[in-house]
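All protein chains but one are shown at their positions in the complex.
Chain nomenclature is as follows: A and B, assigned in order of appearance, with residue numbering initiated at 1 for each chain independently.
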Amino acid sequence: MRLLAALDRAAEEAGALARLGARAAAGLFTPPFDFRAGIEQMDQIGVRSLGVAGITTVFTGMVMALQTAYSLPGLGVKYYIGTVVSKSLVRELAPVLVALIVGGRIGSGMTAELGTMKVTEQIDALRSMAADPVKKLVVPKLAATLVMLPALTLLGDLLGILGGLLIAVFQLDLTAAFYANDVISSLTLEDVVSGVGKSFFFAFFITVVGCHNGLTAEGGADGVGRATTNTVVLASILILVSDFFLTKLFYLVG
Amino acid sequence: MSRERRANRRVGTLVLAALAVAATALFLLGDKQNLFRAKNRYTVRFADVNGLQRGASVQLNGVDVGQVEKIVLPEDMGQHELVVHLSIDARYEQRLREDSAARIRTLGLLGDKYLEVTSGSPAAPPLPEGGEIPAAAVTNVDALVSSGEDLMQNVLAISAQLTSILGRMERGEGLLGELTKEMEPGKNVTTEIYGTLAALRQAAEAIGNGKGPVPRLLNDEDLGEKLEVSVGRLDTILEKAEGGEGVLPMLLTDTEARAKLDRTLSALEQAAAKLSQVADGLAGSDALLAKLLTDEEYGRKVAGELDRLLANLAVVSDKLAHGEGTAARLIDDPALFEALNDIVLGVNESKMLRWLVRNRQKKGIESRYEDAREAGEAPPARDLPEAP
Partner (left out) sequence: MSALYSVRGLVKRYGVKSVLEGIDFDLARGECLVVLGRSGTGKSVTLRHLIGLEQPTSGSILFESLEIVGRSERELQPVRRRVAMLFQGGALFDSMTVFDNLAFPFREHRVCPEAELAGRIAALLDKVHLPGTERRMPADLSGGMKKRVALARALALEPEVLLFDEPTTGLDPMTSASIASLILATQRSTGAAALVVTHDIALARRVADRIAFLDQGRFRFLGTFEEAEAAPDPLLADFLAGREEADDVA
């Protein structure tokens, strides 16, 4: 019985998320378009996250290079460092890690902002003035995340590959030209598209979860705090689970 | 609104940077895949594509020029061949002739499959767009690899053995080791062999020069004749032996006799051992023989007795000497007597010879019986007297 109740709640939650997602997505394409709000959100979400995204990917690239070179020494793998680092980073590590780390920051920020508004009746005030909270608050955030997360992922790809280059040149005695050539010859456009494509989906999940948890927060500051934690957990799980399915999807399609 | 302007600027920078990365990727990677060049399409038919995948690269003379677009496995069971559709950069269309050949190869030993196309000769007519490139025979790398595996294992085994042999050689074990190891500083088996050869050469020279027994043998005719005679005698003896005369042939042919001879010899051995025992015994004993051997006075005494005895015997023998018959002869001829004595002693000692004698005796009695029967006389006693 408890299980049924839990499943029931989960289903309700899932339904609410889906509906919010649909409304927000629809709101992206219906006028009026508030570009100011969008740009402002992009600044909040993207520019402020560049540092953490950059650090994440640079070090991941360096670690990948080190791990590959030192854990598989006998097979001459050193000469394939460029391939290994770029492929793994672009297809998987950059999109997922950036989404997890930046997404946690972004998502919880959205939940906190919207949750605070909810408990101080600002959302009700919006409604009472015939404004649609989704269009006014969620859509700009969604637009911003959909643009910023892939952008951060792309920049992260580059930074991660550069991280691998540092290790290749200074630790493994390869030349930059060799590494670069290896990367360019083994990386395909499909890899890049697959990675960036994934980050679009991740951006969507992060935003919808973050906003939904904020808009439905209850119980004052405490409630907002709980909602924020829930956002990070749920968004992370969604990212990791969808990553699997998206990986398959992109291999089928690309 | 400068706050807004600043925000705009930051966002714009980030987005432009990301777009720049995207554009670079498109440029660098897309070019490689000839996204922006015209492509010609061709087909190749294979019985087996060995794991070739869609998207695999197509190489012309080793250069990446295109990719596999589609591999079609016909649903119609009657069609045995797969059709591989590929696209090649249009720049190279002149190289594709009717005598070009396509084959499926592997990148490295364990890598992906790719399609290799050879340029055709200018003499052959060009292959039109959409045409079919003839397939070359498929080298089944898998078979090569597996036979290669056997080969590899054999090579490994052989090398292991070689290593062990070489190891032994290093340690000086085995024939090769012996040959090559140093026995003393500056010497090894080889030098020994050389030494031997040198010595042999010397010997041969010496032989040629006539020094030493061998050349004497070779050069001295007299000695040679003597040898010949000896050899002739030996020959006769051997003939006789082969002819079955005498004890020797019996010994040579009769294995049983030989076995018995062995036993005789061992008995003789035992006798000799006993004799030495006796001698030991005599060494410190008071027995007559010992005394004879050690006590001079006694010995003289006994000798004196013996002299007298002998004198008597001489008389007897004198007498006998004048008589006739075996006994006289026996007495007359001391050698014969001694020999017979020895034989009797020996025969007595030896069961085999005793048996032999009895056997001969038996044979003699039998033949006498036969003779007697033939002569009509009464059969003599057939039974042998009791064995002594």
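Keep this in mind: a contact is a pair of C-beta atoms (placed from the backbone, for glycine too) under 8 Å apart; a residue touches a chain by one contact, two chains touch by 3 or more.
Quick caveat, the model's predicted, so the values are computed rather than measured.
S.K.: Wait, the hidden chain, what does it touch out of the ones we have here?
M.R.: A
S.K.: Touching the left-out chain: which of A:6, A:22, A:72 or A:131?
M.R.: Only one listed residue reaches the unshown chain, and that is A:131.
S.K.: List the residues of subunit A that touch the chain left out of this view.
M.R.: So the residues of subunit A touching the missing chain come out as 113, 116-117, 120-122, 124-125, 127-132.
Rule of thumb we're sticking to: only the chains that are shown with their structure count from here on.
S.K.: Would you mind pulling out the distance in Å between where the CA atoms of subunit A average out and where those of subunit B do?
M.R.: Roughly 76 Å separates the two chain centres.
S.K.: Could you list, by residue number, the parts of subunit B that touch subunit A in their complex?
M.R.: Contact set of subunit B toward subunit A: 4, 7-8, 10-11, 14-15, 17-19, 21-22, 25-26, 28-30, 32-33, 35.
S.K.: Which subunit A residues qualify as touching subunit B in the complex?
M.R.: 36, 39-40, 42-43, 46-47, 50, 147-148, 150-152, 154-155, 157-158, 184-185, 187-189, 192, 196
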